[in-house]
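In this view, the complex is presented without one of its protein chains, the others remaining in place.
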Amino acid sequence: MLSARGIAVAFGGVKALDVVDVEVGPGSIVGMVGPNGAGKSTLFNCLTGVVSPDAGTVELDGKDITRWPTERRARVGIGRTFQTARADPNSTVCDAIMTGFTVSTRQCMLGAFLSSPGVRAEEKQFKARALALVDTFDLGNPDALVGELPAPHRRLLEVARTLAGDAKYLLLDEPAAGMDSLDRQILSKVLRQVADRGIGIVLVEHNFGFVLSLCDEVTVLASGKVVAQGTPEHIREHPEIVRVYLGQGTP
Amino acid sequence: MRTFTVLGRHRNLLAYAVVIGIVISVAQGRESIYDVGVSILVFGLMGIPLALMYGHGGIISLCQASFAALGGYATSILTVSHGWSAWEALAPSILVPGVIAYLISRPILRLPELSLALTTIALAQLWYGLVALGGDRTGGHVGLYGMPALPFGDEQLGGFLGIAVLVAAAIWAFENYVRSARGRALNAIRIDPILARSVGADVARERALVFGVAAGVAGLAGWYFSLYVGFLSPDSLSFTQSFAVLFMVVIGGRRSSIGPLIGSTVYILAGDLLPGGVAQGVVFGAMLVAVLLLLPDGLASLGGIVRRVRRRPPGSGSAAPRDPAPAKRERAHA
Partner (left out) sequence: MAAFMEYLANGAFFGALYALLALPMFLIWSTTDVVDINIGGYVIVAGVVSASVGGVTGWLLGVMAALGMGAVTGLLFLAFHWLWDMKDMMRIVLATFGLLLITASAVQALVGTDNLYLSGLSGSVHLLGFRLSTQGMFNLLLASAFLLILFIVLNGSASGLRMRAAAASAASAALVGIAVRRMQFMAFLVGSGMAGIVGILAAMTTGVSYSRGLQFSVYAVTAVILLGLRGPATVFLGGILLGIFEQMGVAYLPSGWSQLLPPALILLVLASGRSHTISVHAVRA
């Protein structure tokens, strides 16, 4: 269970988040939606360790990780993606995914220099797993350069890299932004498979329809407060949400 | 298939071995050629770990020669004053600079890259001053002499082969490292520290370790150098040489295992051809500026550029990307 309780963040007197709770259990997908400036990115940053909240706690399986830096969270199984794809445009797709193994590698420095049998075996296994991920996400040629991938595929690549790191929880920052419906289908399918393996997923999104169709739990934020929280069915029928977001029948 | 990939990984090593073979067959035991070769290889041995550190880790050192001097002085003091043999002095000459470098850089590497570069300039000056003030222990400005000969046999060829094998080992280890998970973490840190931290990399630790290893290998070069020359003074391995090592890495190619050797060959041969310090300063300075501006990955990247241009036009045999949209190449960033 990854949970944030009573989170409050203020930037120079402006309340970005005003006592917000959100939690995700193994195998479930939780979506956070809301307009720009609603505080969903700030909440996301509290979970990843980029922002330190003024009040409230972030806990992983009962352990307080509120003040842990990003790399330490990564090591206990919290993986994340970024809003703008950050992979090196000059590396190959396969290498970019293999960067995700940094968190789980058992290679020591000397072994890496000497290319010890253990290191070679692990590299072989990493390579096979990376190629499998390339397949899962339908990313095409694993030896193509990241810079040559179209933007939506680079987002899929971000998710693939995070999955490589054996994360127990995935935090995805607008994973579907700029994707067409085909790419979104691939993403939905893969995320559902991932959740079925017992991995908890939190995602921040603009797209209401995508979130409602994919997630088990949805939190709607506006002006730093929770407007509605619950299952997609509950959200669809929530009077406030219907009035403000779904009234025109957009999704 | 497997032997092929191993060769592919070590094709730089193969090219290097071929060149060394040619040099030996051409030299025919002529001392002057071995001398030039040893200079090139000693600088190369200091440069190869710097290429790993700068080209892959994104951090610059301007005190590689100081760490070599540290190893050299450890060797000299242990052999001359304490009667150790050359082999016995080998481990301390690597460990002393390596451990010192790691410990000093660890807190500093929490700051942006620039801070380590400044630290290394300061370290070089501090070390130079301390050696000069060292009195009888370090020989002061005069230096130390009377070290035992290199333990590679009496022949010139033995000394040359000794450093050639050390450099070969450095190339081999370099190529292994950049293809390991640790190497990928190092590169991720250079390209994007925030991304690297999100995949669990400890930025300061990874970099400090590589800095320590680079210093240790420089210490090994210093061990060889002090025994080869049989004399060591503060000016034998000073800031000038540290800057030269960085110059070679940049000119030859900071991301390549043999880039530093290309650079040191250019440096040593051009140094012999150019008439004196003034011309050298102008030419080397201009070369440095030009390569940094126009060819950031140095002369070694020319081969890759040619290969890419030749490979591009036809379908190149690999599977086409799923999306037919024209792939927009991003400008290579450093």
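First chain written, first letter: the chains are A and B, and each begins at residue 1.
Everything below uses one rule, namely that a residue touches a chain if its C-beta (ideal position, glycine included) is under 8 Å from a C-beta of that chain, and two chains touch if they have at least 3 such contacts.
Please read these numbers as outputs of a predicted model, since none were measured by experiment.
For the chain excluded from display, the touched partners among the shown chains of the whole complex are B.
Across B:23, B:80, B:121 or B:270, the single residue that touches the chain missing here is B:121. One of B:8, B:29 or B:112 touches the chain omitted from the figure, and that residue is B:112. Screening B:130, B:149, B:273 or B:302 against the full complex identifies B:130 as the residue touching the chain left out.
Between the chain not shown and the residues B:52, B:96, B:203 or B:227, the one that touches is B:203. Contact between chain B and the absent chain runs through residues 58, 60, 104, 107-115, 117-119, 121-126, 129-130, 132-133, 193, 203, 243, 246, 250, 277-282, 284-289, 292-294, 296, 330-334.
By our rule, only the chains that are shown with their structure count from here on.
A straight line joining the Cα centres of chain A and chain B is 40 Å long. Interface of chain A with chain B (complex): residues 48, 69-71, 74-75, 79-80, 82, 86-91, 95, 98-105, 107, 109, 111-115, 119, 122-123, 126, 138-141, 143-144, 147-150, 153, 161, 165.
Contact residues on chain B toward chain A in their complex (touch as defined above): 173, 176-177, 179-185, 187-188, 191-192, 194-203, 209, 213, 318-323, 325, 327-330, 332-333.
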